[in-house]
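What follows is a short report on a single structure.
Note that one protein chain of the assembly has been removed; the remaining protein chains are unaltered in position.
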Amino acid sequence: MFAYTLRRLAQAVPILLLVSLISFGIMQLVPGDPAAVLAGPNATPDDLIRLRETLGLDKSFLTQIMIFYTNLFKGDLGYSIILGEPVLKVVIERSPISISLAIYSLVLTIVLGLSIGVVAAMKHNRWVDQIAMSFALIGVSVPNFWLGLVMIVLFSVHLGWLPTGGYVPFFEDPAGWFLAATMPALSLAMMQIGLLARLTRSTMLEVLGQDYIRTARAKGASEARVIFKHAMNNVLIPVVTVLGMILSVLLSGSVIVETIFAVPGIGALLGNAILGRDYPMIQGGLIFVAAVLLILNIVVDVLYAWLDPRVRVQ
Amino acid sequence: MTHRISKGRLRSLLVASALALAAGPAYADICGKVGGDLVLGMEAKLGTLDQHVNAANATRNVAMNIFETLMTRDDKMAPILDLADSLDVSDDKLTYIFTLRSGVKFHNGKPLTSADVAASFDRYSRIGVDRSALGSVDHWETPDDATFKIILKEPQASFLESISASTVPIVIIPSEQANAEATRLEAIGTGPFQLDEFVADSHVKLKRYEDYKPNETLDGLSGFAGRKQACVDTVTFRTLAEPGARLAALETGEVDIVEDVPTLSTERIADNKDIVQTQLKHAALWLTYPNLSEPPTDNLKVRQAIQAALNLDEIMDAMSDGSYSLNPSFQFPGQTYYSEAGSQYYNRNDPEAAKALLKEAGYNGEPIRLLTTRDIPRLYTAALVMSEQMKAVGMNAELVVLDWPTALGMSVNETKGWNFFYTGWITVTAQGGAQSLRNLADPSNVHKPKDNKSDAEFMKQFEILSNSPDLEERKAAFAKAQERVFEQVMAIPFGVTPKNQATRANVKGYVPFFNTRVSNVWLEN
Amino acid sequence: MTRTDPILSIEGLSTSFTGDEGTVVAVDDVSFDVNEGEIVGLIGESGSGKSVTALGIIGLLPKDTARVTAKRIMFDGRDLTQASDRELRRLRGGSIGMVFQEPMSSLNPVLKIGDQLMEPIRIHERISRRAAFDRGVELLAKVGIPSPAQRMNDYPHQLSGGMRQRVMIAIALSCSPKLLLADEPTTALDVTIQAQLLDLLLEIQAETRMAIVLITHSMGVIAECADKVVVMYSGRIAEQGPVTEIFDRPGHPYTRGLMQCTPELTGNPRRLTTIPGSLPSLSALPPGCRFAPRCDLALDACRTGRPPMIGLGEKHASACIRATELVTRSMLPEGAEA
Partner (left out) sequence: MTSLELNESPRDASLLRRFLNGRRVRRLLRHRSFMIGLWLCVFVAAIAILAPVISPVDPNKMAIRSRFQPPSFDFLLGTDNLGRDLFSRVAWGARLSLSIGLGVVLLNAVFGVILGALAGYFRRLDGILMRLSDALMAFPSVLLAIGIAAAMGASAMTAVISLAVVYIPRTARILRASVLQVKELEFVNASRAAGAGDFHILRRHILPNCMAPLVVQLSFVFAYAILSEAVLSFLGLGAAPTDASWGIMISEGRSYIREAPWLTIIPGMAIAITVLGLNLLGDGLRDVLDPRVKLEQS
């Protein structure tokens, strides 16, 4: 298992290099420059020219790549053009925000997705099932940004239950964090809840049709015992395999959700960086995010192996 | 003999007596109440507080509560001293001697000296966005801790206007930061508020600077200057990019002040007793300028045809949802240089004349590309409506919609691929005649005139406008220059929109301005 | 307790399934008895309803699609048709053990053998984990699994098919059931292992005197193990009776067909293929006798009404209108048929 983890980590390195090359390639094609962003909407073209010189954006792209890679090997991701701070510092400051949001969404996804799926499977073809699956279907069909907008109007404006956005650090004010993060997490998680509920239900139905479930029943096991002791572990195996994907989608979705809810996370940071042509930020940030995703996927694979004895005991 | 400009000469006596009476806490006399956290909902994301290299409103709105300048603009946008007590200008107009206000300290506790001023000017002249403002400077000196002396190479009538310009102000920073690279400035100033917490794109928190030394030559705020006091303990500028969310936050009381309330919402929240609305009537001038190097807009007749075709009421109505005023000038009404010269060319809405001019120009359906962005919805709407009006008279108008960085970059770097570019001028217009026409004058012309030389007649008037010592002469030159802009269709002003702001009813002392001023604002229960 | 009542007595058991294709009747009015200490063979082709019958008895059919009805299902003095889910659960794994056909999939892949073996013990008896573990080891030893203590910590995929089926048998036996429902326990295994397992079952049965319902499609297995046999065809009982009776005097053409294609009985290497045709689809059943389309003795009357059960002796009955004729004929010397 340890060797496997190491091998997976080693495989991640060339992928990261490819990631950085691809992002370089794309950014090379992107027109516009960060000076315009920095200068703001009221800047005159004159301001712009001077600002560009100031920022050293006149260097050729190749030079910029060389500088970037040289520094990367020194563990230095460079300075953000727009924020004027080291990329690494910014990324490290912002990631906990996105990660806490992603974890909240993930918890929502797992708790709601699993329970809706399990309940639907247990009440297969009954009205509970119908309602649960309609909910799941709507979940996977509604655009998350739209859901966010509608939720703001509903929960913040009309009902006044939740703040319209922003971010409260968890350790300063857990209750405040919870209130502020609920809508972003929910709009982020909605689609995943739907997907997971559907996956769970179909897997659960499949598992419940398995011979070993019949065996469990033949032993006189109660329905709860059948579901939670015998079926659940088997349902969790495919569920865990999609966790990596779900996490990736949650982090990806954070770009737009963080923008709408004014959450200063890594998604909004990178979205802004792309729109603002903040090249060092994009490069460094993407490598960081890709690395996090790759590591999470490795963790998920290890977790999968741990859950499934057929893979584990080998 | 020297001219001595001293702030509030008349008032100084009054102030002196007021000072004698002020025995209690320093802020008690202005603030109706002290304490609390004032929360502002901002539209734009804020990336940096380095005021030297940043022209964005978002930055200025926050940074100008932290930093102060040697000289700035008052509520009429006239130059006024701020960190200096007095200014002596030599008769030959080559030497400017500033005497610094005493007792001013930076947020790090260090007293302000002329060395800091010199360092700030050093950094600005190296990387400041408007460093051309210091183009006529030969050098500066610091004869003593309280004296800062600027020596010019040649006299420049608009020199004080230049160094007091508020678009990218020359804020005073501690001397040890003179070498800070662009965008990496630490936000340490002398203002009434000091930086507490800054999360880019999210929020900035400021707290009262207890050792702040107010400028006591005025009673209260005047433009960027004045007597400032931090009534609230902290100020939080929160970015709420989602317009619906921003106003909702005001309605729920999450934020206390929101700038740029959508027109439609102003009607809806009019009945809300918890919210008070204020308006800066003339906040932004919206305009478009042509590319004089790209056919067919290199042809004056074509430009005139377009000018004649436009129904500016419709354009302004659409872009502002009905909250606007027409404005046949590059200045706001009420400003010193305001003139309606050339207004016969403005808002003609005369399709027949346009068609005739087109025919005369020999226009043959060449595409006319309107370069705009969706990032600023008003610019997009303006271009969209304008394209419809152009199509109505038989012009082949095409929208080129790019994101703002790309669009602005293209308008600067390219002479091909676009015929009209759209923008809005806020501070540019506010700062007077010369500033507002500077973008059409050499060397910073934006309309890509042939051989990069702007119109000769216009330039002649612009020189007078910039350099004449006589105000009446400058005003006449502005009028003539503006008329020339209309005649030559070097730019087409659309109109002016107000800035609608709203505060919670318990926010007192807040006065709308081009910039967000949180001094002298207090929260009642 | 005297041997008066059968341990299991089924009367008029029917089972129907509702699915996309409509409702089909998989088991139609089945009745038979199982006495204490008796091995009853339930035989028929795949799809004849044997497994459904067994699962129906103890309520293991999926509740949302299957409907089980019966006049009475008496087990150990109580009527299972009246039993609540809870009571049924208490019987399952307790008084009624069950072994399934597929040892490969009948064990939960993510749980240890020990956990799965201890589970019924812990459900049905209030004993400590430690005691249950010891019992588990004992049971594994009893079913012939080497180094049973180690095996307790293995996962199913670490065991061979035969070993897993032994584990299944151990699970079924764990609470000393009065009745064992063995659903083709050996079908999926190699021939040599089949024999070992059958021997094991017989051995244990001899020791415990539990009753067994042995579901199989092999007449050979029946001949070797069963006391009584119930032949099922297309959801109905074709014939039932003591095993010697049936083998000596088969009263149904289908039984004869089954016997003729059992190599152990006839020396004929071919198997069920000697009966022409195949089971009718449950959604398109022929009227009358369901075997009629494949029966070379069928009369017109066979195609009209359901053939009644005709008694052929004590506890021997056949659902063929020509049963008497058949029994008589089978007593004639070989080759004397008309």
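Going by the order they are written in, the chains are A, B and C; count residues from 1 in each one.
Throughout what follows, a residue touches a chain if its C-beta (ideal position, glycine included) is under 8 Å from a C-beta of that chain, and two chains touch if they have at least 3 such contacts.
Just so it is clear, the model here is predicted, and its values are computed rather than measured.
Trainee: From the list A:132, A:207, A:290 or A:305, pick the residue that touches the absent chain.
Mentor: If we include the chain that is not displayed, A:290 is the one touching it.
Trainee: Among A:199, A:218 or A:237, which residue is in contact with the omitted chain in the full complex?
Mentor: In the complete complex, the chain left out is touched by residue A:199.
Trainee: Have a look at B:384, B:412 or B:518 and name the one touching the chain we're not showing.
Mentor: Residue touching the absent chain, from the options given: B:384.
Trainee: Thinking of the whole complex, not just what is shown, which of A:22, A:92 or A:111 touches the missing chain?
Mentor: The one listed residue touching the chain not shown is A:22.
Trainee: Could you tell which one of B:196, B:321, B:414 or B:487 touches the chain left off the display?
Mentor: B:321
Trainee: Of A:249, A:281 or A:305, which residue touches the hidden chain?
Mentor: Missing-chain contact among the listed residues: A:249.
Trainee: For chain B, which residues reach the chain that was dropped from this view?
Mentor: The missing chain touches chain B at positions 242-244, 247-248, 262, 264-265, 267-268, 314, 317-318, 321, 374-375, 377, 380-381, 384-385, 388, 399, 401-403, 406.
Trainee: Provide the residue numbers of chain A that touch the chain removed from this figure.
Mentor: Counting only chain A, the missing chain is touched by 14-16, 18-19, 22-23, 26-27, 29-32, 137-138, 140-146, 149-150, 152-153, 157, 195, 198-199, 202-203, 209, 238, 242, 245-246, 248-249, 251-256, 259, 267, 270-271, 274-275, 282, 286, 289-290, 293-294.
Please note the rule applied: only the chains that are shown with their structure count from here on.
Trainee: Need the CA-centroid distance for the pair chain A / chain B, whole Å please.
Mentor: From the centre of chain A to the centre of chain B is 40 Å.
Trainee: Report the inter-centroid distance (CA atoms only) between chain B and chain C in whole Å.
Mentor: For chain B versus chain C, the centre distance works out to 92 Å.
Trainee: At least two partner chains per residue is the criterion; list those residues in chain B.
Mentor: none
Trainee: Spell out, as numbers or ranges, the residues of chain A touching 2 or more other chains.
Mentor: none
Trainee: Any idea which chain A residues touch chain B in the complex?
Mentor: 31-51, 54-55, 79-85, 90, 93, 149, 152-153, 156-157, 160, 163-167, 259-264, 268-269, 272, 275-277
Trainee: Which of the residues in chain A come into contact with chain C in the complex?
Mentor: Its residues touching chain C are 124-126, 209-212, 214-222, 225, 229-230, 233-234, 237, 307-310, 313.
Trainee: Enumerate the contact residues on chain B facing chain A in the complex.
Mentor: Residue list for chain B touching chain A: 44-45, 47-48, 50, 53-59, 127, 129-132, 167-168, 181-185, 199-203, 238-242, 244-246, 248-249, 251-252, 254, 375-376, 402-412, 423-428, 438-439, 444, 446.
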